[in-house]
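Excluded from the complex is one protein chain; the other protein chains are retained at their positions.
Coming up: chain A.
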Amino acid sequence: MAFRTEQEVDSLHATIECEQPQPDLYKFVGRINIYKDKEEPVARPLGAENLLLRGATLKNTQHIYAVAVYTGMETKMALNYQSKSQKRSAVEKSMNAFLIVYLCILISKAVINTVLKYAWQWSPDRDEPWYNHRTENERQRHVVIRAFTDFLAFMVLFNYIIPVSMYVTVEMQKFLGSYFITWDEEMFDEELGEGAQVNTSDLNEELGQVEYVFTDKTGTLTENNMEFIECCVDGNVYIPHAICNGQILSAASSIDMIDSSPGGYRREHEDLFFRALCLCHTVQVKEEETVDGIKRGIHQGRPTSFYISSSPDEVALVEGMKRLGYTYLRLRDNYMEILNKDDEIERFELLHVLNFDSVRRRMSVIVKSSSGEYLLFCKGADSSIFPRVVSGKVEQVKARVEQNAVEGLRTLCVAYRRLSETEYEEVCHHLNEAKLALQDREQRLAQAYDIIERDFVLLGATAVEDRLQEKAADTIESLHKAGMKVWVLTGDKMETAAATCYASKLFRRSTQILELTKKRTEEQSLHDVLFELNRTVLRQRSISGLSVDCLDFGLIIDGATLSAVLKPNQEGAGPGNYREIFLEICRNCSAVLCCRMAPLQKAQIVKLIKASKEHPITLAIGDGANDVSMILEAHVGIGIMGKEGRQAARNSDYAIPKFKHLKKMLLVHGHYYYIRIAELVQYFFYKNVCFIFPQFLYQFFCGFSQQPLYDTAYLTLYNISFTSLPILLYSLVEQHVTMETLKREPSLYRDIAKNSLLRWPVFLYWTCLGVFDAVIFFFGAYFLFDNTTFTSNGQMFGNWTFGTLVFTVLVFTVTLKLALDTHHWTWINHFVIWGSLLFYVIFSLLWGGIIWPFLNYQRMYYVFMQMLSSGPAWLSIILLITVSLLPDVIKKVLCRAVCPSATERAQSSRPCLTVEPSTIFMLSQSSSRMSF
């Protein structure tokens, strides 16, 4: 019964029972009960094949009638939607940890001071000496309230130690800094006409911290630009010319015959072979121009038509045939039309399509030619065709196929079988029976196929290349050298994927491959395989000892085994936790290939590694919608602006046009961003310690009365204008090593691995440096001021001069410290660093130069100028700055001299770079004047 019109649909009385919403896309269990007037209701099963998912598009029909089963958030797509969780970088996490430390310091400072204050002013003569009475109001306040307000007052006084402005600066740095990625000319792709895209600026520095790279294969490592390379008919190789990136430049249809020995038999097979490829597929032809096709074939001048298929290989094959002179035109009224070499249209009646499935790994069509012959054409993987072949030049074809597979080409074999009338009847019978079965339909179909697809005559083989992306191998090699582990996650079959991995140098010839595949686990139990591999890995490690790099392992695992490994162990602690063993094996493998992966498995793998005990930083890169889940899961998700739509690029944190751009993204931009932000964070804490610690010390000399050391204007402007710009600029333009060096020596990336610049020892060093400097500022000024005259006219300075002296030393020291850390002095750096010091001086002159009418105090009036008019003040400023900077300089020089890191060596060997012309230009422009 069919419902073709609305009235017919309207007449249907039925109820649908279905399961609760669940996210599995490929599973649906339901039942439809159809009621007819007074008969018993008829129940029909509903399966996944009856379900249309949200966002599906109709093919071959204008409309369908349907019932909405799940709506809104209950749809399978909505349930599958992985909410884009906020990603936070490792730097941000350590920043927050540091912040908590500083918060503790702040609170403890305030508590200490409050306690000391009340201990100190125990005697009323100290609390309220005759010269300094409280107001009546204050006196009446309860001591607890007073203590609490004192505590709060100390908090206010010391709150600058929490660098609030750091967060603003970090955000600005990230936002502005990310422009350098978009501006990068080297990451611009001429073909796409697009450069790199930054979707979030929060993770810039995470690019410098990547330890695991998960990459998709098709479209990421390879171009996803299937190209028909050759076909071989009975051992004769045919190569179509005039290929350029998969686009046909002209309708050239020449055939190169390497072995030209025409003969009747050969001729027949050749014709059959080409027809087989033209007929045996599920490609559809679209004639419109505006099509969101996966694959396009452009004919200049002619009305354009596109081949569309879920499999790009098929499109490549059909297009390859077109180039060899056999054009598949269309499927019309169940007749397939082919334009053959002599520009004649041949029509074949399409009788049956035996669809491709991943178990059989082949597909077949049964057609009836115009002459009334029944033909069965089959194409499929070599392993599934050869056993079913009864005649043909198997040896030659096999040799060719193997050769092609080694070169990383995707191969398919083509065979045919001629069916007699009776045989055809039988086939029809088998098929119909299976198709009509209500139970075990799948299984019975498979059986039917098995019976039909046999006794083939081998025609030949095809080779399709999914070309590696430009410089993919170089990129992978660099990533390896930079200490990253590269995992390839692909849905492809193992052989193809492995070939690509070899081609992209993920596996080297020396790599020992460990296999963890279904094939193997069928022979042995998963448990045994895992333990055996683990033993191999561990033995190797114990033998090689220190030189781990001498032999590296590569692991190949497939989706089925992976899900077995990841399956939660119900038997408790019995056979041990596979997960841990698996991770242990992975840890010792420099490269891992996961094939036959489902999209969600990709995310699972990423999650697994993310959650392992080292908590490594992961990066996922992919181009297709199937990579989105892993892109969202990984710490950093990178999308390739690929051919399979924009979904990956849109969901990613960064989008780049090509895989090769990953190298610059990580090794140069990531490295720069990391050192920049690390310095930014540490410097901010440092400069605020320097700033506030003297105030803390001052409390011991002013009766814990919360008297600020610095004037309000200084307190406010210190972080906003006196010291903000130099560090912001540093964090935007610093290049401790040149870009060329970073690209040439990927191993420098290891120097910053594991958040090395923001670890606790480094943080402690900076904080200690800050405290040391603060102590120098304060006690330096203290001993200079102590009970003596500072001027040559005998007049005395007051507390504001004291504070201003400390502040001046502070601003200069902190700025010069940054200057010492700067390795890349552009004119902007000079401008900003010297400019901000100058600004401080000018501001202070102005601030103290005028009686400001709107202020109710004039405490700073002429304080700065009076200070500058005194010789000892100058001398002590110079002295204190020198002393404060000294330890850091010594530490730097000693570290560099005694145990230089790779980065430092690269810096010192910079003069060697002058060989490169661009560097000569740079150095000659800059260093002629400034270097010493």
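The working rule: a residue touches a chain if its C-beta (ideal position, glycine included) is under 8 Å from a C-beta of that chain, and two chains touch if they have at least 3 such contacts; residues count from 1.
By definition in this document, contacts and distances are computed from a predicted model.
Peer 1: Leaving aside the chains on screen, match the unshown one to its UniProt name from "Cell cycle control protein", "Proteasome subunit beta", "Autophagy protein 5" or "Very-long-chain (3R)-3-hydroxyacyl-CoA dehydratase".
Peer 2: "Cell cycle control protein"
Peer 1: Per the definition of touch given earlier, which of A:F151, A:F356, A:W825 or A:F843 contacts the omitted chain?
Peer 2: A:W825
Peer 1: Among A:A66, A:L152 or A:C702, exactly one should touch the missing chain; which is it?
Peer 2: Checking each option in A:A66, A:L152 or A:C702, the one touching the absent chain turns out to be A:C702.
Peer 1: Can you say which of A:S370, A:N577 or A:T789 touches the chain missing from this structure?
Peer 2: Selected residue, touching the omitted chain: A:T789.
Peer 1: What residue numbers in chain A mark contact with the hidden partner chain?
Peer 2: 125-126, 129-136, 179-180, 182-185, 188, 190-191, 193-195, 244-245, 249, 407-408, 467-468, 470-471, 473-474, 503, 672, 701-703, 705-708, 733, 735, 738-739, 780, 782-799, 801-803, 820, 823-829, 851, 855-859, 861-862, 866, 870-872, 875-876, 879, 882-883, 886, 889-890, 892-894, 896-898, 900, 904-905, 907-910, 918, 921-922, 925-927, 930-932
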